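As you look at this complex, bear in mind that one protein chain is not there, while each of the others sits in place.
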Amino acid sequence: MLSRTASNIYWMARNLERAENITRLLDVTHNMALMPNSKGGRQELLAPLTITGRLDQFHERHQQVSADALMDFFLFDELNEGSIYSCIQAARGNAHSVRDNLSSEAWESINTTWLELRHRRQKGISHQGVKGLLEWVKQRSHEFRGAAYGTMLHNNAFHFMRLGTFIERADNTARILRVKLEVMTSQRDNNQAIDFYQWNALLQSLGAYEAYHYSYTGGLSARNVTELLTLSAELPRSLRYCVGAIMNLLSAIEGNQGLAAKRLCAELHARLEYGQVEFILDFGLQNYLNDLLRRIHTIGDEIHRSYWEGA
Amino acid sequence: MTKIQIPGPEVFDEMLHGDGARAHYQAYLDWLQKTPDASLEQKRLEADTLFRRFGITFNVYGEEEGTERLIPFDLIPRAIPHSEWVQLELGLRQRVTALNRFLHDIYHDQDILRAGIIPAEQVLTNQQFQVAMMGVDLPGETYAHITGVDLIRASDGEYYVLEDNLRTPSGVSYMLENRKMMMRLFPELFLAQSVAPVEHYPNLLLDTLQCASEADSPCVVVLTPGRYNSAFFEHAFLAQQMGVPLVEGADLFVRNSCVYMRTTTGPRQVHVIYRRIDDAFLDPLAFNPDSMLGVPGLLSAYRDGNVVLANALGTGVADDKSIYPYVPDMIRFYLDETPILNNVPTWLCRKEDDLAYVLENLQQLVVKEVHGAGGYGMLIGPKASRGEIEHFRQLLKQNPSNYIAQPTLCLSTCPTMVEEGIAPRHIDLRPFVLTGREIRMVPGGLTRVALREGSLVVNSSQGGGTKDTWVLEGAPC
Partner (left out) sequence: MKLSIDHVTSFSYDTEVTHSIQYLRLTPPELAGQKILHWQLEAPGSIHKTMDAYGNILHVCTVDQPHRGITIRASGTAEISDTEVPETHNRVPPDVFLRTTPLTEMSDAMREFARGFSPDTGNTAHTPGREQLIELMTALLTRIPYRPGITHVQSSATEAFSQGFGVCQDHSHIFIACCRWLGIPARYVSGYLHAGDDQHIASHAWVEAWVENAWYSFDVSNGLATNSHHLKLAHGVDYLDASPVRGVRWGGGKENMRAYALVDQVDRRQSAEQAQQQ
């Protein structure tokens, strides 16, 4: 398929995934912000900014980190490339320029999301409406995915779309883990309550709360949370799952391109597939995640080089 | 039922004649009169929502980037009796055949210029005449693979050709989407009457494009300037319907005189480019050097016969308004036939006598720029203010050869849904003619409607809308 088309579809999926990820994060933040400061509420407010690396940008326009300012910044601020509005606008732009490669139902789904989001932005949103909006974004994201899975040919276009989804998702999971763990390890005062809420928040922001309780009996532990989010073969947002998906997608894409990406991905996947949480904790989770993020970025660069710059 | 405003006697209305319906519209009018207002209004809203959701929009130049607007769609179809269409089709075939012969001729032996039928200088110095096409032999000698001919019906009930579009005529996607919408909203109408189908147009187009190349299983692409172009929807739509890649200039490159596209599996040769980019932007090494919309080197590959452009380079000279008056002569010269379709009488302001007449009668005439399009750069005498007329008088005196003038023809009307109910509005018709091994077209075309009361400008960029066009098979004459 056309390189530009592949690139647009890939970025469409990345932008959509990014919108969904920030939505989950905001949802959790929104809940945590309702809690008293002693339960780590302030730290939680900072999380979306540090995870997405937008703290400085935020401070250019807002003096204080408040729940309202944060929502302003991440919902509808078109100057913030990481806002839900910007991500969906970009995704719709990508989709628009390759609409002939999407099924009409997939295209209509994303186009409708964009039109309605724009409408909601014009109408403005109340504090009470935030929760509803976040729910809506998640639903729209599910709807698009359903339309795409159910109506598109599972060919190259589809593979590139999923490739974008999983690269973005792996990146997101690793970033969230890195920031959250830093926060939690920096305040080792054994406050059980804070820990509980923070682990909880972490799981929820990755849609893994129910999965955790399904997989592990007993309370929340750092070991188990780390194991689930990095090494689980079943959790669709775990690092192993994402990297495995990327590996399979790369080999499903037609042609002999992308050898470097395929090799790097297989290596990384082997590390995760045969990895052990004890090793990770010994090695230092922070180091482990930094290394992993670097590898994911290299794979992303290689995809770029071989599929849309190589021709 | 909705009140239907009766048109005045001075115009030809497609549906109404006196206070009754024309025979081919009787069944529809009966249905319309039985349909409650609220139901029609409901359907209208539904159509709007659907068009917006499908993203069937166009971009308007000069507005903020990415402004996408709907072309207003009118629910009341324009119907043409089959017998009338048969005549139109014959006329269109004849006209497009002659235009293609003309293009081949002027880029080769120039018999028509030698015979003195068209002044040579008028062709050779025309900005749309592409010197680069001289001596290039095209497969099948086809220049205009896709032609959109703008027809109007005047008060005398006769059809006239207003202009031929041989560059990158657009609008066919609206023809197809309008039909889809009508079938969705009013299935009962299609059960009751036999409306000739148009849905196979993309198949005919693909076949035409494939046949344009001499390669075995040629690779066809649609070349678009990109998603901010006013007709981007149509480019994407046609690519999707034909199942061919939609490319931008940067997706293509030239190597060893062949054109390739960049794909995820490496370069792939392209044989036919259905290009929706104007000549001047196609190759920055040969034409406008600042354009990055095109493909550097394309001209050399094209001249070498390694890629087909549809339409060919340099077709614009045949639809130039200063050449238009000669089309009936072309038909006589090349085909030795009598023209079937009428031309509108035209004064060429480059001629002294014509200019004098035009300057004296500006109030009655329509004055157009010879290279203009989209309803811009024109004067409609009877509707113009004194100031506008004086402005044009100056323009005409300064650069007479840039203008032509025609009598103000009153376009026929068709009942149309407007705020006050249903009222007559002026319309035209653009059928699309495909030229390959044979000439083919789908019955009908795109009907455009001027939504403002009394307006004669049907262009979508200036407040025009569209209607579904029905060729009614077996309808009484």
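Every chain is named by a letter (A and B) in the order it is written, and numbering of its residues begins at 1.
We adopt the following convention: a residue touches a chain if its C-beta (ideal position, glycine included) is under 8 Å from a C-beta of that chain, and two chains touch if they have at least 3 such contacts.
Computed from a predicted model, the values in this text were never measured in an experiment.
Under the touch definition stated at the start, the shown chains contacted by the missing one in the entire complex are B. If you put the hidden chain back, the residue from B:Q33, B:T49, B:T125 or B:N203 that touches it is B:T125. Screening B:G91, B:G297, B:P339 or B:G464 against the full complex identifies B:G297 as the residue touching the chain left out. Only one residue from B:K3, B:R184 or B:R255 touches the chain missing from this view: B:R255. Touching the omitted chain from chain B are residues 110, 120-121, 124-125, 127, 129, 131-136, 253-257, 284-286, 289, 296-297, 300, 303-304.
The definition used in the following text is that only the chains that are shown with their structure count from here on.
Averaged C-alpha coordinates give centres for chain A and chain B that are 47 Å from one another. The touching residues of chain A, counted against chain B in their complex, run 1-6, 93, 96-101, 104, 107-108, 111-112, 115, 156, 160, 253-257, 307-308, 310-311.
Chain B contributes residues 52-55, 66, 226-227, 232, 236-237, 239-240, 245-248, 250-251, 261-267 to its touches with chain A in the complex.
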